[in-house]
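Removed from the display is one protein chain of the complex; every other protein chain stays in position.
Showing chain A:
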Amino acid sequence: MLRATLKGMAARKARLILTSLAVVLGSAFIAAALVLTASIRATVDDLSGDAYKGADVIVQPVEPENRGDRLVRDGVAAETLAAIEANGDVADVSTTVTWMVNALGEDGKIVGGFAPTMAVNWGDESVEREMREGRAPEADGEVAVSAQFVTESGLGLGDTVTAYSLSTDETPYEIVGVYGYAGGRDSLSGSTELAFTTTEAQRLVFGGEDVYSAVAVTAADGVDADELLKALEPAVGAESEAITHQAYVDDLNAESAEVTSVIGYFLLGFGLIAVFVSVFLIANTFSIVIAGRLKEIAMMRAIGAGRGQIIRSVLAEAGLLGAAAAAVGAGLGVAAGAGLTSVIANGFLDTATTSVAIPWSAPLAAVAVGLGVTVLSALVPAVRASKTPPVEAMREAVKADKPITGITVTGLVVTLLGAAGIILGLNETFGSDDANLIAAAVGAGVVFIGVALLTAWLSKPVVALLGAVWSWSFAGRLGRLNASRNPRRTAVTAAALMIGVTLVTATATLLTSVKESLAERFDTTIKAELFVTGPVTASVPATFDPEVMDEIRAVDGVEAAVDLYYDLAQIDGTEQYVNASSDIEGAVTQFGGVVAEGSMKDLGEGEIAANDAAAEQLGIGIGDTVTATFSRGTEAHEFTLVAIIADNEESDGFYVDPAYTAEFYTPKPNMALVDVADGADVGDVTAEVEDLIADQPSVSVQNHEEYLSQVTVFFDYAIIAIQLLLALAMIVAVIGVVNTLVLSVLERTRELGMLRAIGMTRGQTTRMVTVESVTIALFGALLGIGTGLLLGWIVQQALAPTGIESFAIPTALIAAYLAASVLVGLLAAIAPAVRASKVDILGAISYE
């Protein structure tokens, strides 16, 4: 039997190659994801190992609990440094002073996008820097800059650069040196850097206090890291902590491991989707191949082959194919993973060296998944083949379609079950919000599967409808008829395509709805037309001089203008947003807020107002007291709650008197809201306000749309990322369309020969196959778009209570997908159509 299997496989090379391509791609993606994850982790680990290389103990300030990166940092005090230096076990000490700054480039704009600009002291030895041109900064007015900064700012040696921080105003510095990093790199992880003298760095980072971000200590000869740690304990004191270099690196690694494993699971998830799609393709191929061999199988059954033997022969074929393809896929995947690692490492991490790690799990999982999926996918066709009655060998060649009632009934039941889950979830039948959300989400997933099962049943009417478009050409009509000729086959092919399109459409619909909801709420609640604010990605939050406010108020056509300061403070032990304004009532009004309880008039010292969500979170009411510590605050203040503002999603948290802004993260206003008078020209006002803030580099004038797009640009990236990750699943689905068409054309060789004999031209043949292809592709895309919209709507409805109230359809994306599906249909048809038009008429019509 095995010999017969092998011979059969050799005779069907083309379709085997197409089928195995799907398995190869799926396995390769899985192997690549695993190798990539492991390699990035190894590379990042090397990177953390490079930090403070050679030091034995690192002394750093104790991070207060619940304090995120946005907060002002503490430092290691000068006395602590002196005590460390005086210790007999210490051979060498190096200090680091570093934090984010804003620097202005040649064009006067803040340098850098997503990666921050860092200030450091040149004496810092935590990373190896190599001076390329010029010299180290020796005076406070001098700076050395990283090569990456030169590239991004357009400034160079001898130029003057303006920089400022949370604690300093804009200050000009002369660029006296340009440096790179070990390994000839221009940058570390894409960031730009400015190196100052230690005192100037302390002024920028700590407002001039003689403190340090970290102190790296090297042990004297014969003292090991643990001994040094013990010896330093009395010197370090309570405000700082000492850890060994090893512990420091381990901490960094543990942090990055969390991120890399999330990336890894993400990649694996998309790999599995691609594998899932290839299940359809493989099952379809085996079904078609077996359908073409029914007579042969019936003949074998007639001469005494048992059902088990038939199943085994099909599964043996699947096993051989799966093993070979999975092995090739694993190999390719490992290679691709290794290659991608260096691309990512060089492109994004800016590491000097990349470590490629190939965990055993990568090839093993790839082969196991590839082989398993192939054999499992072939199981149903194999069992069906074994049920072929021997009389089939004597039947006529032309056969009626198999009924699809079973699969349709199952599909209906599954869809209804899913719908029930959704309805129960959306109607909040269950006790908790979580349970309702889960019921709706699981229901949505079940509906997805149900629709996939219903594709066979849907294919007839939908294809007929699509066919109306093609009926102008007879060849087109034949192609359309061919597409609906075997609903099961068309359905499986289209379903493979549907999966990717559904996922993209559903995410895009949801994200568009979120965007739309945000925009709508924003437009209805916020009175101000214009915002004076900076990019959310700046190293230091955008600020401007408070004096500008009066000038803005004086502009013709400005009804009102309010400034706004904000801070992330600790209130009763929780992180909360705190706002302040020279006109708090005005600010609340501009944000569409309404005082629900109490009064905000004369909000003075020791008084605080809260949004009702914030008040509810802390469980406080009017008259209650809270303690708050601001970002730069050294001590906690007591406040009495005097007003509660009705829930308003746009303004968050608490309001205090502007007197406290000195303790805020940034002591200057972060934003101004400008209310344009009715009848005044918004464009004119914008231009005038722009002139007023021309010398304030970190802020610009934005309207609602511009302001929101800063927040929502992330969603656009997310949609693009998901599409990229789904590209593989889409490619597998396209291979599926090609495969189905090639097999169908092979199967219909006689028919094509007959058509050509009675006068069908090559062009008509090509058109016929192309129309079939485009119809299948469009059907898949339509199903995907329909299901995706439905799923998107369900999730949006489920999330409506959290504020996602509008449902928006991503029309451009949908149009693009429809167009793309036509293109895919055209491309997929090329090979099969050429094959069909070149059918050897004589060979096709000769009696076998």
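Methods note: a contact is a pair of C-beta atoms (placed from the backbone, for glycine too) under 8 Å apart; a residue touches a chain by one contact, two chains touch by 3 or more; residues count from 1.
By definition in this document, contacts and distances are computed from a predicted model.
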Missing subunit (named according to UniProt) among the choices "Cytochrome c oxidase subunit 2A", "Putative ABC transport system ATP-binding protein", "Serine/threonine protein kinase" or "TPP-dependent acetoin dehydrogenase complex, E1 protein subunit beta": "Putative ABC transport system ATP-binding protein"
Of A:Arg301, A:Arg489 or A:Arg756, the one touching the omitted chain in the full complex: A:Arg756
Touch with the omitted chain, as defined above, among A:Ala86, A:Ala238, A:Ala468 or A:Leu842: A:Leu842
Those residues of chain A which, in the complete complex, touch the missing chain: 396-400, 474-475, 478, 481-482, 485, 750-751, 754-762, 764, 841-842, 845-847
